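All protein chains but one are shown in place.
When the chains are written out, they are named A and B in that same order, and each has its own residue count from 1.
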Amino acid sequence: MPGEIYFKTLAQLQEALASKSISSVELTRDHLDRIQAVDGRIQAFNSWDEEDCLRQAEASDERRAAGRIKGPLDGIPVGVKDVIAVRDQPLTCSSRMLEHFVSPYDATVISRLKNAGAVLLGRLNMDEFAMGSSTENSAIKITFNPWDTSRVAGGSSGGSAAAVAAGELPVSLGSDTGGSIRQPASFCGVVGLKPTYGLVSRFGLVAFASSLDQIGPLTRTVGDAGRMLQVIAGHDPRDSTSIDTSPPDYSEGLAEKKGPWKLGVPQEYFAEGLDPEVKAAIEAAIDWYADRGCEIVEISLPHMHLAISVYYIIATAEASSNLARYDGVRYTHRSDRAGDVVDLYFKSRAEGFGEEVKRRIILGTYVLSSGYYDAYYLRAQKIRSLIRQDFTKAFAKVDGLLTPTSPFVSFKAGEKTRDPLAMYLSDIYTISANLAGIPGISLPCGFNSQGLPIGLQILGEPMEEANLLAIAHSFERAHDFTDRHPNPAPPD
Amino acid sequence: MRDPHSFDIDYVAHLARLELTSQERERFSAQLGDILQHFAQLDEVDVSSVEPMAHAFPVENVFREDKSEPGLSPERALENTPRKRKNMVQVPKVVEG
Partner (left out) sequence: MEYEAVIGLEVHVQVKTESKIFSSVGVGFGAQPNSLTDPVVLGFPGVLPVINREAVEKSIKVGMLLNGSIPRVTKWDRKNYFYPDSPKNYQISQFDQPICSGGELEIELKGPSRNVMGEHKTIALTRAHLEEDVGKLIHLENESLVDFNRAGTPLLEIVSQPDMHTPEEAYAYLTALKMLLIYGEVSDCDMEKGQLRCDANVSVRPVGQKELGVKVEIKNLNSISGVRNGLAYEIERQIQVLEGGGTLAQETRGWDAAKGMTYHMRSKEESHDYRYFPDPDLMPVRIDHQWRDRLHASLPEKPFDRQRRYFDAYGLPYTLTSVLISDPELCHFFEEAAKRAKRPRQAANWIVNNLLGELGRAGLTLSESKVFPDQIAQLVNLIGEGVISKNLAKERVFPEMFKTGDNPAAIVQARGLGQSESAEDLEKICSEIVQANPDAVAEVLSGNKKAINFLKGRVMRATRGKANPALVGSLLEELIAEKG
């Protein structure tokens, strides 16, 4: 099935492999060809090893021929954000600091992908250390939006979203600390799922903000997101924050749960700053649910307006400590201008980190410093409790919340880099899910007048991903947004 | 309670072991001043009876049993090390203190 292979869903590819209408080597080679053809313009990949990919694919084909497939992803190419450790592969975090770092170990999610038979296709670009909302903070390259390559892919998992949108990969993994899966998914017109904090192991995910980070899939469909979640979710004894329960069957919800649901619309998400075309698309989606018999309830999240401040205090504080280990001593970039060892720190870190990372380290160091801890960090942690309580109260009334993923569609590269506060404020709709630890999904719900995708965010109760997926799936099935694809290939 | 203008970037950069150029110093001071001003909104909330939330999920007593497993070989451990000697990480001479 050459030609149209790039935009097949995971489910379709699983079927094609199972029926042997395509081999993993063919599938992998097709995607490598696609990467060759379009990645020059998209720049989603930091690196890939063609030989290694084909070796993995061959091994998969041999397993299939012998009737011994390892799992549901056997032979499927999967891309991984360059912040998740894969043994013997680079782990750059799109930072000069880790430009030459090769991981000696596998993240738990990677072990799970390998056990499921996946072909690990390459390393996907991101904002440096996952800090950013446009993948412009990568020290390696900027990832462009496949729908309009003068625009950004979003971030920080911009490479993971753009690669799936551009047909370079059927599925990928990203990480989400304040919206880093959902926002690029919405910018690129794909599905992005941030699971409940603790559902997916963080072992091997390079930490940005430990109490907020979570790994999740970026896919073409809601169903594929469930399929990927099924593989990566579950308790990990190597992550103390991992929840010790067995995840349910995420495909069941899609088949059985058909609503109608009680859905909340938080007023605070529709205040000023929301692009009118985005607003219209979200309202249309809300109307669709209402027409389907869902009860729509106006919800108030009274501490919502504080979420940005709380988030940037907690996230930068944790980051300032998490990133202290990149110091020029053991495995990072080391400055050759340094005199003594203190100087080695100052210079290696000055050379190794980009501007946004430095800015956040400074801010995070400040809020933890002597005399300011109570006023900033401790207070932020308390208000974080209040934000979670807001959600707990909301979910006592409704099954899910419908919101925009981002206040606007993808913007032009370079357009917002000058004002960090404005950039921080654009995370408004996504960060509170990380603060509360709840799951959220972004799925395409329309296109604006320029043909740029718009994302609908649905937030759910902790550990209720099956329900969340079912709510999203019902919308997706009734629309054709996931059938539209960009054409980033240069005109012949 | 606090004064955003008291932001001492040199002190903080020193704590963070970050060498800043004079432009970075100026730019960050201004930008972080704005951000801290924005954070001032948190002062309006009464948090006197609120417990701080350190973890997204309140789990307790997550342990590992005391069993040892082989780790990395010295070569593997130092494979990314920029400068090493005798299976150790080399740094400029440290004056103990």
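Just so we're on the same page, a contact is a pair of C-beta atoms (placed from the backbone, for glycine too) under 8 Å apart; a residue touches a chain by one contact, two chains touch by 3 or more.
Please read all numbers here as calculations on a predicted model, not as lab measurements.
For the chain missing from the display, the contacting residue among A:I22, A:I35, A:L73 or A:A107 is A:A107, taking the whole complex into account. Contact with the undisplayed chain is limited, among A:L205, A:A350, A:A413 or A:I428, to A:L205. Although one chain is hidden here, its contacts on chain A can still be listed: residues 83-85, 91, 93, 98, 101, 103-105, 107, 202-207, 209-211, 237-241, 317-318, 320-321, 324-327, 329-331, 341-342, 345, 365, 368-370, 373, 377.
The chain not displayed touches chain B at residues 15, 17, 54-55, 59-74, 77-78, 85-94, 96-97.
Going forward, only the chains that are shown with their structure count from here on.
Put simply, the C-alpha centre of chain A and that of chain B have 23 angstrom between them. Against chain A, the residues of chain B that register as touching in their complex are 1-2, 7, 9, 11-13, 15-20, 24, 28, 31-32, 34-35, 38-39, 41-43, 45, 47, 50-57, 59, 62, 64, 72, 76-83, 89, 91-95. Residue ranges of chain A in contact with chain B, taken from their complex: 100-102, 104, 197-198, 211-212, 237, 240-241, 243-244, 303, 305-306, 308-310, 312-313, 320, 324, 327-334, 338-347, 349-350, 353, 355, 358-359, 361-363, 365-366, 369, 372, 375-376, 378-386, 388, 420-421, 424, 436-437, 462.
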